[in-house]
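One chain of protein is taken out of this complex; the other chains stay put.
Up next is chain A:
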Amino acid sequence: MNFPFGRLEWSDLKPVHLFTHEFSIDNLVGSGAAWMVVIGALAVAVLLTVMGRWGWLWREWLTSVDHKKIGIMYMVLGFVMFARGVAEGMAMRAHQTTALNGGVLSEEHWAELFSTHGTIMIFFVAMPFITGFMNYLIPLQIGARDMAFPVLNQISLGLTATGAALCMISLVVGKFQIGGWTAYPPFTGSTFDPGPGPDYWIWAIALSGFGSMFSGLNFSVTIYKMRAPGMTYMRMPVFVWTALCTSILLVFALPPLTVAAFMQALDRTLGFHFFTNDLGGNMMNYANLFWMFGHPEVYILVLPAYGIFSELTSTFAAKRLYGYTSLVLATMSISVISFCVWLHHFFTMGNSATINVAFGIATGIIAIPTGVKVYVWMATLWRGRIRMTTPMIYMTGFFMLFVIGGLSGMILANPAINWQVHNTQFIVAHFHNVLLPGLLFGVFAGIHIWFPKAFGFRLHETAGQVTAILWIVGFSLTFLPLYFVGLMGYPRRSSGFEDPALLPYMYLTLFGALLIGCALLGLIATLWISIRQRDKLAVPLGDPWDGRTLEWATPAPPPPWNFAVIPHIAERDAFAREKVDGKPFVQPPDYKDIHLPRNTSAGMIMFIATTAFGFGVTWWMWWLVILSVLVVVGWFFVTSFIEHDEVTIPAAEVRRHHNAWIEAISLATPVTRDHETDSRNRGLADTDMVVAS
C-alpha cells in the first residue's frame, strides 16, 4: 500500500488478528486489548450521543480555559491511562508466574508490555496526575484567578493527550516498541526495528514533551508573577514551592528528552547517524541525553507529591508545618542536585571509576534533603492531634514504604553494589517502591483532600480507607518480594526463568498484583458510592478539613473566577490565622467586574493536528504530515490576527454569588473534627488548630 496509507497494511489492524491468526492466549491478550480500546471508545461515543452530552462536553470542558477544569481533565486522562497501565502490570505478573521455562505470552509481546507499561505509567499517568494537581491548586493557593497563559495551558493538555492517544492507537494499529520505556538505540534504531513501534514512542514522547515544557513555563510564570498582594515567597504554601521547583525542572529537563527523541527520529526516518552502530553514531549520547532528562524527571514527579504530603501533615495534624524554611531549602537543593546525578543510571556502561564515584557521591548527597523532609513531616506530626482518616492512612503507608525505597536507592548509589544488582528485579522493586508509595499514594491522598473542593462533596470515608489499605498491602506484597528475587539474580525485563526456587515469590507477587487490581476497583467503587451519596457528603461551604491555605476560603466548587476579590496576604497560612482570630470570610467593601478569558478550541485543534502528525510520520503518510503542519502553523498565523476577547462577569453577579455563600456560612453550624467524616460536615469547620510558629 502506498498513498494514502503509507506503509500501513491491513494486517496491521490488531483487532482482526483474533480471526486471522491461529488461536493462542498470546493472540487473545493482544487482540483482545485492541478490541477493548475500540469497544471502549465506541461505548463512550454512544453514551455521549444517547445522553446528548457532546455539546456539553465541548463547551464546558474541551474548550474551557479554566485552570480548574483543565486540571480535572488531566486527572481523568491520567486515570484512563492508569487503568491500562495497571492491567498491563497485572498481565505481566500473570505471565511471569507461568514463566518457569516458558510463559503464556510470547517474548515479543512481553517486551511490548513492559515498554508500554513503563512509558504510559511515567508519561501518561504520573505526569498528568501531577500536572493536574498543579493546574488545580497553584492559582487557588496563590490567590490568582487563572494561569498566566490560559490558552497555552489548554494547548499543553492537548499535547499531553496527543501522546496518550498515540499510545492507545498503537494498541489497535500496528504495535508499540519493545525497547523499554527508555527505548535505547541502536536496539530501537531502524536496522533492528524498522517497524512502527519506536516511531510511535518517539512522537508520543516528543509531542507530549512540548506540552510538559509549556506547562512548566506556565506554572513558573504564574507563581513568579501572579501571586496575591502580600504573598511573598516565604509565605507561599509548601505545595506551591514544590510546584515551582517542579516547573523549573520541567523547563530545563524536557529539552534533553525532546532533542534525544528528535535525533532518534532523524536517525530512523531520514537515515542520520546520531545513535547508530555505524558511520560515527554514538549511542552513549542517547543514554546521556535520556537520563539528563530522566533523573530530574523522577523529582518532577515526586516533588509535588511531597508538597501534597506537607499540606496533608499540617492540616490533618492541626499544626503549623514544622521547619517550613528547611523544607523549602531542601526542595530547592533537590532540584539543583537532581541535574548532577544522571550517570547513576548507567554505572555499568563503560565510565571510568572516577566518574562513577563522583556521580555515586552526588547521588548520596541528594538523599540528604529528602531525609530532611521526612524529619520535617515527622516533627509536624509529633504531638499533633492527628485524624487517622484516609489521607493520613496513605501518609502512614508512604512513611514506612518510601523510606525503604529511598534506602534501596542509597544502596544502588554505590557503584560497586550497583554493578552487582543493576538490571535485576532489585531495580524493579526499587523504582516501584518510590513511585507507588511516593507518587501514587500522594496523588490518592491528595484526591481525598481536594476532591470535595473540586466537586462539592466528599469521598466516602470507609470506602476510601479500605482502598487505601488495599493499596498499601497490595503494593507491599507485589513489590517487596522483588528485592529478593533480584538478589537471587533474576534479571529485569526478562520474560522467563529457569530456577524453580523463584516460584513461591512469583505466586506471592501475583497475589499482591491481584490485590492491587482490587485496590483499583476500590478507587472506582469509592467514586461510585460517593456520587450516589453526594447529597449526604456535600460540603458546599468549602472548608471540610479545617484547611489552612487560600483555596479553602472559597466555596466548593469554587466559581470560575476563584476569588470574589483578590485577597491580601499578611502571613503564611493566612486563612488559618483568620479562622483562629475569628474573622474569616469577611465581606469585601465593594466588588469589581471580573474579566476571564473566553473559551477556545486551540487545545483540541492542536490535539487533533499533532496526533495526525505523529500517526502520519509513524506510518509514512506524508500528505497527512504536511497537512497537519500546515494546520498548526496556519492556526497560529491566522488567530494572531484576531484580537483575543474576554468574558466579563459583572460586579453584581460576583456580589450575588459571594453573598449567597457568606450567608449560607452564617446560617450553618461549624462541625468539629470528630464529626468531620459524617454528614454533619457541610464544609464549615469548627476551627481547632495551632497557628503559632
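Going forward, contacts are C-beta pairs under 8 Å (C-beta built on N, C-alpha and C of every residue); 3 or more make two chains touch, one makes a residue touch a chain; residues count from 1.
Going forward, contacts and distances are computed from a predicted model.
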Complex member absent from the view - protein name from UniProt, among "Spermidine/putrescine import ATP-binding protein PotA", "GMC family oxidoreductase", "Cytochrome bo(3) ubiquinol oxidase subunit 3" or "3-methyl-2-oxobutanoate dehydrogenase subunit VorB" = "Cytochrome bo(3) ubiquinol oxidase subunit 3"
Note = Cross-chain touch to the chain not pictured, restricted to A:Val29, A:Leu105, A:Ala183 or A:Leu217, is A:Leu217
Residue among A:Val50, A:Leu279 or A:Leu667 touching the omitted chain = A:Leu279
Message = Among A:Arg84, A:Arg227 or A:His432, exactly one should touch the missing chain; which is it?
response = A:Arg227
Task = List the residues of chain A that touch the chain left out of this view.
result = 148-149, 213, 217-218, 220-221, 224-227, 229, 251-252, 254-256, 258-259, 263, 266-267, 270-274, 276, 278-282, 285, 289, 292, 633, 637, 640-641, 643
